[in-house]
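Removed: one protein chain of the complex. Kept in place: all other protein chains.
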Amino acid sequence: MNFTVQVEGGSADGHSSPVRTLVLTGELDHGSVPHLQKALDKAYADQCRHLIIDVTGLAFCDSTGISVFLGARRALAAREGSVALAGLNARVQRTFRLTGVADAFSTYPTADEARAALSAS
Amino acid sequence: MNFTVQVEGGSADGHSSPVRTLVLTGELDHGSVPHLQKALDKAYADQCRHLIIDVTGLAFCDSTGISVFLGARRALAAREGSVALAGLNARVQRTFRLTGVADAFSTYPTADEARAALSAS
Amino acid sequence: MDRRGHASAQWPITDDLSTLRGQVRGYAALAGLSGVRLQDLVLAVNEAAANVLDHAHGEGHVQAWHDERSVTVEVHDRLGQLVPAHATAGDPGVTTLRGRGLWLMQQLCDEVRITRDAQGSAVLLRQEINGLPKA
Partner (left out) sequence: MDRRGHASAQWPITDDLSTLRGQVRGYAALAGLSGVRLQDLVLAVNEAAANVLDHAHGEGHVQAWHDERSVTVEVHDRLGQLVPAHATAGDPGVTTLRGRGLWLMQQLCDEVRITRDAQGSAVLLRQEINGLPKA
C-alpha cells in the first residue's frame, strides 16, 4: 500500500496561509517519510505557522514517522507555531504512547475540531 | 492506494474455527470489494460463525463496502452468528450513520475488545 | 484559469476510482473546501462514478468547476438512463444490500441534481465553500 499527503487550506490564489492541513493516508514508514517531509518543507516555505496533520486514514506509523512529526513540532515551535494531530486511531495512539511522545502534540478527533480550536485561540 | 485483507484466528493447523477476524487496510470501494468478498466466502466455507472486521486501518469506505458488510451480516445471521466491527474512524462512522446502518453492527474500539465480548457471551 | 485560480477540470471515469477521488480531492481542496465537507464531496462523486461503472457501462467523465462560493462536480454517463426519479427512493434500510448511493449523495452535498441531454445523464454535486456539514 502506498502513502499520500493531501494539502488543505492552501493557496488556490497563490497566497501563503498560516494554517495548513495535511491529510495523510496509507502507511507512513521508512519508505514514505520523504513524501511527508517534502510536504512539510513546502509548508515551511509557504510561511505556514500552524499545522494540522489529519491521520484518520493512516493505517500504519512507525518510529520514522514519529521522528518526522517531532521534527515538524520543532520547526514550527521555532516560529511560535504549533502542530496538532487529528483522528489518531488506536494503533497510532499506542505507538505514540509507547514511544513517550503522546503528550508532545495537541490531538483532536477530527481536523475540523483542530481548526476550530485554532480559530478560537 | 490498494486494499488488503488479513485473516487472523484462522487455521494454522488446518482446523476450521467459529471466530475469525479480518483486518482491512486501505480503501474499500467498487474496485476492492471483490477482495473482501473472497475473504468472506472463504470464512463461510470454513464454517465461521462469528466475524470480527477490524477497520482501524480503513482509509476509505463507500456504499459498495457497506453493501458487503450488510451481506456478511445477513449470511452469518442465517447461521445464528454475528458480525462485529472494530476501530471505526470518524470518517467511516459518518458514512455508516448517513446511510442509516450504524446500528446494524456491534462496534468496538479494537478487535481485541470485540473478541473479549464474544468470549464473554 | 483566471488569476484567482478558477480553473475548471475534467477527468475520465475508469475502474480506478481511487485515482478519481484523489483528483477531485485535490481540486476541491485548492478551491477552498476542507475537512468533513471536502471528504463528503469526494465520497459523493465516488458514489456517482461507481454508478456509471455499475449501471452505465462504465462510460463517462467528471467535470469540476468552482467560484468563491461553491465547488461543483458533474458526473456524466453516456448511457442516459439515469432520471430524477432514481433519486427519490429514500434510505433502503438495513435489510436491503444495495441502493444507498443516491440517498447518500443527498446526505453529503448541499445540492444534488440529475440532468439529461443528448450526450447522456449527469449527476450535479455542489458543496458550498463556507458551509457546515449537512448532517
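The chains carry the letters A, B and C, assigned in the order they are written, with residues numbered from 1 in each.
Keep this in mind: contacts are C-beta pairs under 8 Å (C-beta built on N, C-alpha and C of every residue); 3 or more make two chains touch, one makes a residue touch a chain.
Please read all numbers here as calculations on a predicted model, not as lab measurements.
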item	value
Where the missing chain makes contact, among the chains that are shown	A, B
Contact footprint on chain A, counting only the chain that is left out	1, 27, 29-31, 60, 62-64, 66-67, 70-71, 73-74, 91, 94-95, 97-101, 103-104
For chain B, residues in touch with the removed chain	4, 6-10, 12-14, 21, 110-112, 115
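By our rule, only the chains that are shown with their structure count from here on.
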item	value
Distance between the centres, which are taken as Cα means, of chain C and chain A, whole angstrom	28
Junction residues of chain B - those touching two or more other chains	1, 60, 91
Per-residue overlap in chain C, given as positions that touch at least 2 other chains	36
